[in-house]
Each structure stands twice: as structure tokens, then as C-alpha cells.
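Step one of this worksheet: look at the structure below.
Note that one protein chain is taken out, while the other chains of the complex remain in position.
Chains: A, B and C, in written order; residue numbering restarts at 1 for each.
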Amino acid sequence: MGKNYWISDKPLVIQEVVDLVTRRNAGAINTFIGTVREFTKGKRTLYLEYEAYKAMAEKKLEEIGHEIKEKWPEAETAIAHRVGRLEITDIAVVIAVSTPHRADSYEASRYAIERIKEIVPIWKKEHWEDGEHWIGDQKETKQGIPAKGDASK
Amino acid sequence: MGKNYWISDKPLVIQEVVDLVTRRNAGAINTFIGTVREFTKGKRTLYLEYEAYKAMAEKKLEEIGHEIKEKWPEAETAIAHRVGRLEITDIAVVIAVSTPHRADSYEASRYAIERIKEIVPIWKKEHWEDGEHWIGDQKETKQGIPAKGDASK
Amino acid sequence: MNQILFFAGLREQAGEESIELDVNGRSIGELKQTLSSRYAIDKVKESMAAVNEEFVQDEEIIKEGDTIAFIPPVSGG
Partner (left out) sequence: MNQILFFAGLREQAGEESIELDVNGRSIGELKQTLSSRYAIDKVKESMAAVNEEFVQDEEIIKEGDTIAFIPPVSGG
């Protein structure tokens, strides 16, 4: 792979992402795995389609890694996001963060997923029995640049 | 495997633990992986030995799963802990928690690791260049039963 | 010339993944106006914009050769 942040149209392998952050000085690795859920608010999803502005999305994932490094200097981060058609239970995203101590691994991993939902140009289209729709979770829906660190809370 | 909570003297496989909690109604899986760290407060660890009161430890891991179910009714949990000799970067524990939404997966996973450090009869012995020592992180060091939910904070 | 990229729902509204326009010297805000009024791609108004893969504000002036992407509300993760 050679890099820690990537978009792929192939199934994601958790172990590959974890391997990128495993190191002698980490005692804790937190991973977040986003999977395709069947029911949302009682509505049944048949499958999802993810689309990315690939080059920019990989840059933004890497930028999230840099933001994490600023906040948690000892953290190592790797993030992979899948695109294309995903079935129920398929993995859409894998985040892995290693840190010397456990509290930081949870916080940094959480920071990563919140930031992905703000600044990374990836979109999902839900396909239901009675239609389909592009989903927009984005917090910043008006014009403007998503602020660094808004997700930290 | 047939069960979600176990002690093993074999290397732990992250994917196996994650598979136990993957399901159609989960959109989020948080995993915590505890690995053997080389340096702690400047002191170099050569390797670790973990020992467990196996039958009771498995029961207590399962009990943590029940506590999580009470607090987060939609969560599914699996926990594996290794015993025996572990080298630097080896995995000592894998926790996986799936929930419909991501915030709960982080909180429940964090709850699990904190409770493991309180109530599960597993011990580690650090082997350094100049000696060895059984480590006791336990919060409750006097007599008494660890209270349910003390770790929640 | 400038390449203008559309994604997701915006791509569907535009009917194209990208178009070429010469918008050298114009602002992003002006380009949004043009796309919305002349090409009926009004979802650009709710979109963020990126020039050469970096987010920019509506005031940003476009230069020759810049690639402009309109980023509708994202939903990764």
C-alpha cells in the first residue's frame, strides 16, 4: 500500500489497516468500522452506493491524520474508505489509531470519524425498495470551508 | 467458537472477534486492541506473561457483556483475551462492540476495557532487562467486590 | 480553460461528471450564479467548492487551468 489513507473499490480488510498503525510503542489500537445497516428509522436499505472525489478524498483523509497528530502527537492513524456498491453488513470505512495509552486511541478515533463526515468528499446513495436518494450528513451545508477541529467537542 | 467471551493461549485474530458482532442492524463496530508496548515510563519491557483464572475470567467477560446490554440495549459485544507469553506488539485483548449508531459503539467499547481492568481475574507479569514484576492496575485494592458500573464515568 | 467537476446528486442534476468552461478571473460565487441560472444546476448553491482539491470560499478568484469541484453535502463514513 505504501500509504495510510486510501479510497478503494475493493472490500476493506480490517487487519491491513490495523497493521499500518501497529508499532512497538503503542499499547492501544482503537478501530472504528462503519458497516452498511439494513434499517434506518424503520426504512429498509437494499444496498448503498458510495462515490468519492478520490484524489481530494485521500488528501482530506491524510489531513485528518495530520490534525490528529497535532492533537495527539504520539498517535498513528490509518483510514481506508470504500466506494462502489456495498451490500448490507459490508464495510464502508475502517479507521485505526494507535497510541501509547488507551484513552487517546478512543478520542482520536472518534475525532477521525466525525471529521470524515465533515470534510471528506465522499457521498452515499441509499437504495430503498421504493426509491433512492443521495444522503447529506454534512454539518456545513452553506458555503464555507469546514473549520479545523470543529469535530473535537 | 460458539461463544463471545473467551480466554485463549493462541494468537488472537481481530477479524474473528469482529465477525461475532457483525449483523444487519449494526452500522458501527468499535474495536479496542490492547498490544504489548515496549516502553513504559522509560522502562523497557522484554516480554509479558499473562495468567488468568480462566473459568472465572470468561464468566466476568460475559458479565461485562451483560452490563453493556443493560446500558446499551442494542449493543452486541465480543471479547477475547490472551494468556501465556506475549512479545512486543502481540495482541493481549480484542474487544468488539457493534451498535446501530457510532457514538454508542465507542462508549460501550470504552466501558468494556475499563471494566476488564477492574473485575476480570487476569494478571500480567512484566519482564524487564533487570527483573520482573506482577502488575496490579486494579482500582479496588482493598477488600470488597468491584461495584457494577464504577467504570462508566 | 477550466475543468468543473460535479459529484453525487449534483452530478445527476448536471447530467455530466465534468464540463469545461473558461472562467479565468471569475469568482467561485459568480461561477455558482452562472451554473445555476444559465445551466439550471441550482444545487451548486448548497455545495462547497474546491479549487485544485482544496476547499475555497465564494470570494476565491479562479485562475487559468484551475480545476473547480462542487462538493454537495458529504456523507462518507
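As a working rule, a residue touches a chain if its C-beta (ideal position, glycine included) is under 8 Å from a C-beta of that chain, and two chains touch if they have at least 3 such contacts.
Predicted, not measured: the structure shown is a model, and the values here were computed from it.
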* Structure fact -> Displayed chains that the missing one touches are B
* Contacting the left-out chain in the complete assembly, out of B:V21, B:A96 or B:I113 -> B:I113
* Structure fact -> Against the hidden chain, subunit B presents residues 34, 50-53, 55-57, 59, 81, 92-93, 113, 116-125, 134-138, 140-146
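Please note the rule applied: only the chains that are shown with their structure count from here on.
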* What is the distance, in whole Å, between the centres of subunit A and subunit B, each centre taken as the mean of its C-alpha atoms? -> 24
* Structure fact -> Taking each chain's centre as the mean of its CA atoms, subunit B sits from subunit C at a distance in Å of 48
* Asked: For subunit B, which residues are shared contacts with two or more other chains?
  -> 102
* Asked: So which stretches of subunit C touch two or more other chains?
  -> 77
